[in-house]
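Reviewing the structure listed below.
Missing here: one protein chain of the complex. Every other protein chain is in place.
We call the chains A, B and C, going by the order they appear; numbering starts again at 1 in every chain.
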């Protein structure tokens, strides 16, 4: 696996500051927990949050990010469109993007996929079991047949996404639902992975298998052969 | 929907003749039950079974079949290769193919998909719930959010198939598994639909929603714009 | 094929009013030429243009449109965002959309695909040959191995689109380029077809084969099994 991947973990970082319950689970913020897990793997990791200037996503940060991880929920609307535009362009130019859980409703995810990204949900502590349906996929490295999460928020179909290029995980929930919970896309030169679990009131991002999947996804999404594209008015190549 | 679609329902037709339990559920054979359900819809339907000469799939029958439905289980190995070759060619030339349940292990399905088509299974009367994950797809016409089958054999992932062109249904099982249970493919000019439910000891094919899905799939798989292909050694089209 | 499909042909309709050269080729406007071709096929066809109130796309029109055809070029930026929002929602709810030629840069196409949709181009009267790469596809009905256009604007790769669900045509150009010129997508419950040819200074839409492809695409894109989706906070289906 490639070393030297520069990762930026972006988090809305509101729940953790507004709710004691959430703060207890994620005292460093969700971004802090994820960043620590990735840092242990030798990746170069920084974090950025909504309430920093430019949401922490300055040109300097974006231009030096190979893979961006995104968690948001209650404040999607506060993410400024000009920042979304920049992230969008960076993904098309090759930056990897990992969208977590409630990030399905983020501006950047909806912009890149073009659909409503809507779904069913229920906060009732279903058990979730994420089955690997694409064994051999690099995102599943080190993971068994399934990941079991004793309690999670339920997400149910129909999930309003384009058919994934690769469907890596499908979730089973106690309440009777299923969900396409690990979805790969290529958009422009960038690779995108949506990964379902991670409700803020549940310690999902402390789970070593969940951390492993995110780590795998960082390696999978890191750009390899990006290039400047030639477009617009051109001369014939045939003389 | 197109009228005048000529359907052949092929059934191994062994369980029904060897087991009283199965015969009670399908006194006309599985093929008979499916054929009756489709005939009510104005389709032109005939049946064919393993123990007929040429397995009932003579050139005359195949050349006059727009959509072939396939159920087999205990005698896959007895299907002669030269018949499989003919069915394979017909599908590539445009004939639709609907493969049911244990037909996942049939020679023709494995030939067309190129993979092992293996899976997990359990005869323990799980409840199955088939969720529609591609709303708007013609195969889901008239079906609600999901189809619930009080008892069915369980099939579990990893299912050894290529990524479906379209994934229409995903099943939930009481025992904790999920399964990609409605899968669309195009191979050559032919359309293929794999539909999971239908264990021989369970009256699944008497279920009106299951019948509706099969009927929809017949209309979906019927050929439209088939043609004779020009291949081999050819002259330049540019003078 | 289904009758009673209600088609709206939308055209920017500026070139035809500003350039005598274009007006001579399309005296009724590009929309008029396409509408006449489709009307001959028994479809219910109306037209709408940019400079009508609400761009001719009132709620009443959109709610009674099964398939929307889109041609635009010089005035993409003038299409109001709230109209784009409505068209976007209608496509996700099942309305078919056929995007023609320079419509690759329209707001609605970029919104639905999520990428930049950029490409190479050259106005130099290359010969174009559109090869059928998916024989058997309903959009190719009645078309031979390829469509040859004596003169057309060239579009070249890399075309900034997601991998098409189905790639129906690939173009060859005299100048040495190729282009994915017939691309199918499903987004939400809606089907989308992008079809490359049709520069305003060339009588492409008078070509019977081009008209046939558009007609086929209308039938292909017409909605079949659309439904109201259940999303949001839901109770378990398992008791």
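The criterion applied here is as follows: a residue touches a chain if its C-beta (ideal position, glycine included) is under 8 Å from a C-beta of that chain, and two chains touch if they have at least 3 such contacts.
Keep in mind it's a predicted model, so treat the numbers as computed, not measured.
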Field: Options A:39, A:203 or A:223, residue touching the unrepresented chain
entry: A:223
- prompt: Which listed residue (B:79, B:119, B:202 or B:217) would be found touching the missing chain in the intact complex?
  reply: B:119
Query: Footprint of the hidden chain on subunit B, which residues?
result: 92, 111-116, 118-122, 124, 126, 154, 156, 158, 160, 162-163, 165, 174-177, 185-188, 229-238
Message: For review purposes, identify every residue of subunit A that touches the missing chain, sorted by number.
response: 1-2, 94, 129, 134-142, 145-146, 165-166, 186, 188-190, 216, 223-227, 229-230, 237
Field: Touching residues on subunit C - with respect to the absent chain
entry: 129, 131-135, 145, 156-159, 163, 166-167, 170-173, 176-178, 180
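We take it that only the chains that are shown with their structure count from here on.
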Statement: With centres defined as the mean of Cα atoms, the chain at greatest distance from subunit B is chain A
Query: What chain pair shows the greatest number of contacts?
result: A-C
Message: Averaging over Cα atoms per chain, report the distance between subunit A and subunit C in Å.
response: 32
- prompt: Residues of subunit C that touch two or more other chains: which are they?
  reply: 165, 186, 188, 229-230, 237
